[in-house]
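Only one protein chain is missing; all other protein chains are in place.
Order of writing sets the chain letters: A and B. Residues in each chain are counted from 1.
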Amino acid sequence: MRTDSKAEVGDAGDRGRAVGSLMALTGDMERLDEYMRDKRFAPQLAVWALRGVTRVILANNPLSGALMLVALYWASPWQGLLGTAGLLTSTLVAVILGQDRAEVWGGLHGFNGMLVSLLMGAFNSAGDWYWWLLLPACLGSATSVFFFSGLSSVLDRWDVPVAVFPFNMVIVLYFLCTGPDNPYFPHRLAVPPSSAPPNVTALSVAEVLQGVPLGVGQIFACGSLGPSLLILAGLCLYSPLQAVHALLGSAVGTLAGLSMAVRHECLYSGLSGFNGALGCMAVGGLFFSFSWRTHLLAIASAFLSAFVDIALSNLLGAMGLPACSWAATLTATLLLLLPGGMSAYRIPLARVRAPERNLRSRSRWEAGSAAERNSTDV
Amino acid sequence: MRTDSKAEVGDAGDRGRAVGSLMALTGDMERLDEYMRDKRFAPQLAVWALRGVTRVILANNPLSGALMLVALYWASPWQGLLGTAGLLTSTLVAVILGQDRAEVWGGLHGFNGMLVSLLMGAFNSAGDWYWWLLLPACLGSATSVFFFSGLSSVLDRWDVPVAVFPFNMVIVLYFLCTGPDNPYFPHRLAVPPSSAPPNVTALSVAEVLQGVPLGVGQIFACGSLGPSLLILAGLCLYSPLQAVHALLGSAVGTLAGLSMAVRHECLYSGLSGFNGALGCMAVGGLFFSFSWRTHLLAIASAFLSAFVDIALSNLLGAMGLPACSWAATLTATLLLLLPGGMSAYRIPLARVRAPERNLRSRSRWEAGSAAERNSTDV
Partner (left out) sequence: MRTDSKAEVGDAGDRGRAVGSLMALTGDMERLDEYMRDKRFAPQLAVWALRGVTRVILANNPLSGALMLVALYWASPWQGLLGTAGLLTSTLVAVILGQDRAEVWGGLHGFNGMLVSLLMGAFNSAGDWYWWLLLPACLGSATSVFFFSGLSSVLDRWDVPVAVFPFNMVIVLYFLCTGPDNPYFPHRLAVPPSSAPPNVTALSVAEVLQGVPLGVGQIFACGSLGPSLLILAGLCLYSPLQAVHALLGSAVGTLAGLSMAVRHECLYSGLSGFNGALGCMAVGGLFFSFSWRTHLLAIASAFLSAFVDIALSNLLGAMGLPACSWAATLTATLLLLLPGGMSAYRIPLARVRAPERNLRSRSRWEAGSAAERNSTDV
């Protein structure tokens, strides 16, 4: 950073304090939890829910959550409402069921319900403001809490996060349950990306490039450019490193889509990119501490997620089902299970924070355990 | 219970003894095992097999088993014969393979084989008394023993029962293996519940109501009213609470079917209800001790089982396969994995008895462990 040669020394303290209070708004905002401890239920619930919004995109920051929620309402007020309903329902159900307090506080019970509601709305073919849809949206969100708890007691054995498995399961069951011609809850059928007839029109490079930021928005089932950029800005507030990985992963996913000659709409809408973005974010910095080896693994993860997504979209698309984020979730889970070389960079689930924090805390923690080892040896 | 005001005191002992011996015929009939210990192999095998019959419907009582077997022969002698063949084959294979004695005695190796045979018969399109069918029925029943043992060593880690997973796997493999046009073992194709054309005739309320008890019979692939009521009576002998939950779950499943506008035949035949019944019974009183919270969870379980069943029936029905009891088995397994709030009501697998016994033994056992804890503290 270039500083004035005649910088006043007295100003440095003020500036440090200003930077400090700005820093407190980024990352995981852990101090907020202490501050909220003795507040009333409604504001606490709001913070849990906003944290839940960011969990969708592998972040954890209520301010980012507020930005993302604004982006969703901007893209479509009806979708925003559906998402909010799902978010609050699943968080409240978790509170009522007496789930682990730390999990509820961290927003871990909100994001699956939110995604279930958002996808129900995105594939609904009865048009916006079809109020009956709130019924399955709330029931599906509540169900995702049961799936989350049940799966976590299995996956805990391998210290692997439940992630969006519950959302993926519940939404596939919902689409299967309502079937193609349901009179009450009709929905669009998903089209496989490699479906015939093959592409005949020329590829528009500008639209493909636009698909890269749209891929970040598609994580929230949002296909407009403005809101997608706002979501990206919210992610940047949490962690610039995560935002870079999101864009990188989306670009990798688009490349993978090009190499498999998927339908052009998939590339233009960002649907080819969002699994790559999720796969890249999970490995690069979040569950592994950042280094050049992890960075390579993150790119590999993005490619693998994107190819697996094309494969699963073709498989599920044959039944008219969307592949959602199955690909990224399965790929990230697989890579988190890797023993040997890479596991040295693995961060235990309980210690996962924003990538920038992970880097610092890791070095401190390793230094600590090294010191400990030394003291035990002597 | 209203008693005569001039009741003779001497009579009370006799009546108590009579009630006691009646009580000994209900529940798990554990005293019978002691009585049978030094008997010959044939009567012992009969008891194991009759226990196996009731395991299908989550009960464990040889007398109930006899009633249910009579119901099956009443509905269709050929189906009764097939079921008996599968039951005896799988129990004998388990004995020969040297499986755990307590499991064989409890009938745990009989019910999967019986269900495999019954379903093979129910979907067979070569007509009754097609003797060749005994070949796959016996082989499939024997295979289910291998699946049961293999799966139990995986699921034991989470103290989750194997339940009817082996049956569901073996029967799906059989239907896939024989395919749609097999010359030796032809079978009907299952029709998905949400298949087009949509319902055009008016719904008959009387037939829908009749579908509720039929749902209990459909657990044994039996679609006649009389035998279904006899099966329900057998279940009531084991545990009235289980019988109530079975009817409640079947009604819930029928409601779920109505809400998803499934084909009317599914509602009338009880096919919409039986997964709900199984899901409701497993949670309400059997694997969780009965309380109002468990009761709510049982109703939730019935709804979830029924919706998942519609989803899976649509999925597997696209290949012409029936969804059997996949839905209830998966749902109950998921709910048994729930940590946190509900797990306090969870009964360890080794202690599971009839719901009425569970209630009593739980309070005694908790009192015991509380006393123990106190004595350790002091």
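What we mean here is this: a residue touches a chain if its C-beta (ideal position, glycine included) is under 8 Å from a C-beta of that chain, and two chains touch if they have at least 3 such contacts.
Please read all numbers here as calculations on a predicted model, not as lab measurements.
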Request  = Please pick, from A:V53, A:L271 or A:L335, the residue that touches the omitted chain in the full complex.
outcome  = A:L335
Remark   = Contact with the hidden chain, among B:M23, B:L173 or B:L203, goes to B:L173
Task = Return the single residue from B:A24, B:L97, B:L203 or B:L296 that touches the missing chain.
result = B:L97
Request  = Can you list, in ascending order, the chain A residues touching the missing chain?
outcome  = 157-158, 192, 194-196, 198, 259-261, 300, 304, 307-308, 310-312, 314-315, 318, 333-335, 337-342
Message = Give me the chain B residues in contact with the hidden chain, please.
response = 97-100, 143, 146-147, 149-154, 157, 172-174, 176-184, 319
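Basically, only the chains that are shown with their structure count from here on.
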Note = Superposing the Cα trace of chain A on that of its twin chain B calls for a rotation in degrees, to the nearest 5, of 120
